[in-house]
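Take this structure first; my questions come after.
In this view, the complex is presented without one of its protein chains, the others remaining in place.
For reference, chains read A, B and C in written order, and residue numbers begin at 1 within each chain.
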Amino acid sequence: MSTMQAARIPSAGADFEIVDLPVPDPDAHEVRVRVEACGICHSDAFVKEGTFPGLEYPRVPGHEVAGVVDAVGTDVTQWSEGDRVGVGWHGGHCFTCDACRTGDFVNCENGLVTGIHYDGGYAEYMTAPAEAVAKMPEALAAEDAAPLLCAGITTFNALRNQDLQPGDLVAVQGIGGLGHLGVQYAAAMGLEVVALSTSADKEELAHDLGASHFVDVSSTDPAEALQHQGGADLILATAPNADAITSVVGGLGRDGDLVIVAATGEAVEVPPMALIQGRKSVSGWPSGDAKDSEDTLAFSAQAEALPEIETFSLEEAGAAYDRMINNEARFRAVLTMDH
Amino acid sequence: MSTMQAARIPSAGADFEIVDLPVPDPDAHEVRVRVEACGICHSDAFVKEGTFPGLEYPRVPGHEVAGVVDAVGTDVTQWSEGDRVGVGWHGGHCFTCDACRTGDFVNCENGLVTGIHYDGGYAEYMTAPAEAVAKMPEALAAEDAAPLLCAGITTFNALRNQDLQPGDLVAVQGIGGLGHLGVQYAAAMGLEVVALSTSADKEELAHDLGASHFVDVSSTDPAEALQHQGGADLILATAPNADAITSVVGGLGRDGDLVIVAATGEAVEVPPMALIQGRKSVSGWPSGDAKDSEDTLAFSAQAEALPEIETFSLEEAGAAYDRMINNEARFRAVLTMDH
Amino acid sequence: MSTMQAARIPSAGADFEIVDLPVPDPDAHEVRVRVEACGICHSDAFVKEGTFPGLEYPRVPGHEVAGVVDAVGTDVTQWSEGDRVGVGWHGGHCFTCDACRTGDFVNCENGLVTGIHYDGGYAEYMTAPAEAVAKMPEALAAEDAAPLLCAGITTFNALRNQDLQPGDLVAVQGIGGLGHLGVQYAAAMGLEVVALSTSADKEELAHDLGASHFVDVSSTDPAEALQHQGGADLILATAPNADAITSVVGGLGRDGDLVIVAATGEAVEVPPMALIQGRKSVSGWPSGDAKDSEDTLAFSAQAEALPEIETFSLEEAGAAYDRMINNEARFRAVLTMDH
Partner (left out) sequence: MSTMQAARIPSAGADFEIVDLPVPDPDAHEVRVRVEACGICHSDAFVKEGTFPGLEYPRVPGHEVAGVVDAVGTDVTQWSEGDRVGVGWHGGHCFTCDACRTGDFVNCENGLVTGIHYDGGYAEYMTAPAEAVAKMPEALAAEDAAPLLCAGITTFNALRNQDLQPGDLVAVQGIGGLGHLGVQYAAAMGLEVVALSTSADKEELAHDLGASHFVDVSSTDPAEALQHQGGADLILATAPNADAITSVVGGLGRDGDLVIVAATGEAVEVPPMALIQGRKSVSGWPSGDAKDSEDTLAFSAQAEALPEIETFSLEEAGAAYDRMINNEARFRAVLTMDH
């Protein structure tokens, strides 16, 4: 039996351990992926800290997985050995619940999360249900594609599913792992982009990424700044801070929408009057399913919208995770595997 | 010079006074309406109490006006003497601001409000800009049409502009002046309606109005009750109480929207996680313009969706207003004029 | 081995034969349905005449099937013995093609058609893939539900997926098997309905079904009649006659859509100028999948929108088919089974 290296969490709150594990075999409906790169995401803290309900340990995290199909289960027809693929947060669905029957797989009542319900991409190999797998275009390097499977799809899918027109004014709040991709996507969609950041030193970067405007929210009220531009048609909130999100509601223009992709449980405060005048809304957007991932990868390749990454070896998983969790990575930390 | 009777507020906070005033002449762009009925709305408190910025006194309130065109200004081509018409909250627009240039007249930067910026319908006659006037169908009595110009249009227009399909589950929160119309409209649109009320004794009424389900929120958690039905596709919040609105967010289903028409300045509290999972939103909706009023009246006639009203004479304006402000009217108080 | 009665076509162009067949056993992913009623549809002519590509004989037609789940395959979790269900035209999908991956099951590249790719409902029992099965509400009798699985879903699904608002003017062209349901659905959605028919004697029926207007197109130009009403927001073309469809294009109002559900291979002729002025469109709509069927049945029950039917025994399948094909049935012929 062949073995592989993996970085796993032995129990809630414990540190990463580098272990040798058997290379897993795919079940009938699964594929096995030889992992080439795996992004490190803030949501990996669910595994590290044990804050996701029902987690079982030990667990290998990782839901930003880019690699190559290495073996396919007996019932799998759509994938073949050698296919370049990615696996994101959405790790599988049941096909039979009400959500699945309308094609809303991301809201599957029995949905699986990669690296949470089953071992993820902090390893040389992993298996995943065939429906959780996305084609990866030749034009993308694995380490660039990896963060697109979570940070990318979340912002791309949120943006493309809004009721926007080219030329609309779109603000991206937070220029970090998600936001630096959101700015690129929005610009490539023909939107006029305002970057909102607490770091004045990100102004040049924001312009390089495609923003037409930059607001340093540590010194300028973002709502006023946006109203000065005529009001935002959309604000994409990528920073998980309820107060910060509350502070931009006033920057929406007529029919403007504040779309939150930053998962936080704290409450955003919204006075109805502020929504009624001008018909505004506040909404949320989750990431997406495998087809959405595929669309994200294809659009990223087409628009040459790539993440800024720092790469680490699998053995450095713990250090890389720490960099991410301390908000030091610029902007996504990615594990790359030596096979 | 002929005179007319009117009920007006002499100064902020003062009581209504019944006065004789000259019958007003329309300017070039205005029409004169012989008022037959005028609904009393909670927003008339802006005039009574002086809480609308820039109000000038004395002022005749009233923005739920049903009557007959009696004279037209020299530049008015679209209205003729004898036309049955209504005038609602939206009292005119500039045609030249950015909002007007896209047809979004209700958000006109220079918009006028009937009975606020100029004298309204608590009188035998009033004038209004031609663009603020809506055709009233023969099938509607003036006293029934009057409340539709504000309570009606607000709920009808909010409902018809959502992304709903027939059969969708729609909750109407608050079965009062707005809500008792909202239930009727929703049912006539083929929606499955849940009435949410603090008054257990409104259950039978709710069913008569077209609701399939009734939830007494004084004894049952509305969010749980809605989830038990599969989650609401839409919740229409008609009661201006931020806590009550906050309490129903959890009742939204996948892609569900909470649409607030109840103007309140207190903040509704919404945790992003509750919006992200299931792609939900909270939004606001103002009333509408004259064409929207026309559509409301036409649909009300078609669907036989009428308000429950109590009628009063113009001399009784003060007493009628008190009934409304004390929440005693069932469900709309309407002044009817003797000519 | 138990047997059952079935009406099948032995070869292309041959007559129906009533035969005894083994009761089929469901495969792992299938359910077996004890058929209670099966509607007869014009598309059954594909089987009778052999005009559907790749048909194999003998074949039992029938894709408007209402019955009760009688046995479930080993992998089926969502259905249980005793569930009241329906099976329509959409007879199964692959879950893995591009269309399926976006939830567009009706356009599955490997889709199956009930009663075409496998034996259908002209029999006491049939099997179907679990994903092709729709819940049937208690409120609907099987013989009423049967035609809703094809004639019903087609018109309901076409109507509910358009960009319509309550009060919009909708014309239903053809008051037959599809049209008499389309009128009912449109009325129940709060639309203002115009019935267009070649038969003057259907006027009273049209009004009973919920139409506000009736146009006898044998004596009145339908385009002119619709323009007289202000132009149609939607025309639903249910009669498979390209000339007739061409004749109504001119009846569209601003932003009006002509939606064709009547499958014909003859060309409709549309001058671009007629579409450009007023931003109009001509489009097609297929039926829908099992979830759409479920929604159709639920809405039909809610709105009490039921087909007019003539019932026949299974032995009478040939005679019933002839009545349908000769356009004599009013409006849907339905086989009901004695068990």
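To be clear about the criterion, a residue touches a chain if its C-beta (ideal position, glycine included) is under 8 Å from a C-beta of that chain, and two chains touch if they have at least 3 such contacts.
Predicted model only: the values in this text are computed from it and were never measured.
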Selected residue (touches chain absent from view) among A:29, A:117, A:135 or A:160: A:160
Per the touch definition above, residue among C:50, C:286 or C:318 touching the missing chain: C:286
Hidden-chain contact residue, picked from the options C:10, C:82 or C:278: C:278
Option touching the unshown chain, where A:11, A:51 or A:302 are the choices: A:302
Candidates C:68, C:112, C:141 or C:270 - the one touching the absent chain: C:270
Interface with the undisplayed chain - residues on subunit C: 98-99, 104, 107, 230, 237, 240, 242, 245, 254-255, 257, 260-286
In subunit B, positions touching the absent partner: 77-78, 95-96, 98, 101-105, 130-131, 289-291
Touch residues of subunit A, complete complex, unshown partner: 160-161, 165-167, 185, 188-190, 192, 212, 295, 298-299, 302-303
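In this text, only the chains that are shown with their structure count from here on.
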Turn needed to bring subunit A onto subunit B - CA fit, degrees, nearest 5: 180
Mean-CA-position distance for subunit B and subunit A (Å): 43
Where subunit C touches two or more other chains at once, by residue number: none
